[in-house]
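Missing here is one protein chain; the remaining ones are kept as they sit in the complex.
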Amino acid sequence: MKVTVKYFAVCHEMLNRSEEEMELPEDATVRTILKRLEEEWPEIAEFYEVMQMSVNWEYATEDTELSEGDEVALIPPVTGGTDV
Amino acid sequence: MKVTVKYFAVCHEMLNRSEEEMELPEDATVRTILKRLEEEWPEIAEFYEVMQMSVNWEYATEDTELSEGDEVALIPPVTGGTDV
Amino acid sequence: MFKITSDVITGEEVREAVEAPDAGAVVLFFGTVRNNTDGRAVSFLEYEAYPPMAEKKMAEISEEIAKKWGIDRVAMIHRVGKLEIGEVSVAVAVASPHRKDGFEACQYAMNRLKQIVPIWKREVWADGETEWVKPDAVFFEELPEKK
Partner (left out) sequence: MFKITSDVITGEEVREAVEAPDAGAVVLFFGTVRNNTDGRAVSFLEYEAYPPMAEKKMAEISEEIAKKWGIDRVAMIHRVGKLEIGEVSVAVAVASPHRKDGFEACQYAMNRLKQIVPIWKREVWADGETEWVKPDAVFFEELPEKK
């Protein structure tokens, strides 16, 4: 199946792209995507613990199962746009 | 001595005037004004306990001494203009 | 800025009065005329103030806020005269480096405004009756008869 993966802020910068399509096995979970990104870039794993993931605009876990056409995003720590 | 006395809101309505000049003895206090108003209108005394007085834009007591040219006001309970 | 006015309050004025490049949080409060009080339909309101004392007391509230929170960017404006439903009667703005202080200080300003700033409100009900609003319903239920 195909899913869209989006990268924001520091993830966008680290990976040098803002989104991509990924072809995944039928039993894929969010973890499948994270593992694939680690192959390209091992150090990204350090950031997984402070990052959140979303599937179709809802926060998800590594175990969340994926379906054809899902929109997955890596969500670095958010700031809500203000520090006041 | 002469002082100006101002009446607001319900006091203005009760006394049917918004301000007046009063000629007072030299040892006059705020109480002197209150007593004089009672002569005109005895029932006003019931409201003294919920009303405040000011002298020259500062809250005062019945014992506050007055001087020539002072501006005295009877301040009914304030609402700050909002009840939300 | 501490002001009693008979002009329409837009909110821009208080906001601009507190803006500062080092104060990232701006909290504003607007009090508007409601269409009812305790369920009884209001037609319009009339506000009366003792302007010089009201502005002096607003400035004192600002000094209290400076002492409590170290915030010196506070503005208050209150309208007098006839106000229609939905119009703004009072606007308070506070700018601060941190929003928690700003929220606390703005709320404090409104609480104190209701306590010490000489402003009165007269409700004109939809049925044509009028009544001075009192903080405690026991008082001024009836006016004493004039002798």
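Of note:
Letters are used for the chains, namely A, B and C, taken in the order the chains are written, and counting of residues starts over at 1 for each.
We take it that contacts are C-beta pairs under 8 Å (C-beta built on N, C-alpha and C of every residue); 3 or more make two chains touch, one makes a residue touch a chain.
Because the structure is predicted, anything quoted here is derived from the model rather than measured.
In the whole complex the chain that is left out makes contact with A, B, C. Only one residue from A:21, A:43 or A:63 touches the chain missing from this view: A:43. When the omitted chain is restored, the residue from C:1, C:66, C:85 or C:124 that touches it is C:85.
Mapped onto chain A, the interface with the missing chain covers residues 6, 8-10, 12-16, 40-44, 46-47, 50, 54, 57-59, 73, 75-84. Within the entire complex, the positions of chain C that touch the omitted partner chain are 11, 15, 19, 21-36, 85-86, 97, 99-100, 102-103, 106-107, 110.
Mapped onto chain B, contacts with the missing chain fall at residues 82-84.
In this text, only the chains that are shown with their structure count from here on.
If each chain is drawn as a node and touching chains are joined, the picture is a simple open line. With centres set at the average Cα position, the gap from chain B to chain C is 23 Å. Separating the CA-averaged centres of chain A and chain B is a span of 72 Å.
Counting partner chains per residue, chain C has no residue touching two or more of them. The set of chain B residues that touch two or more partner chains is empty.
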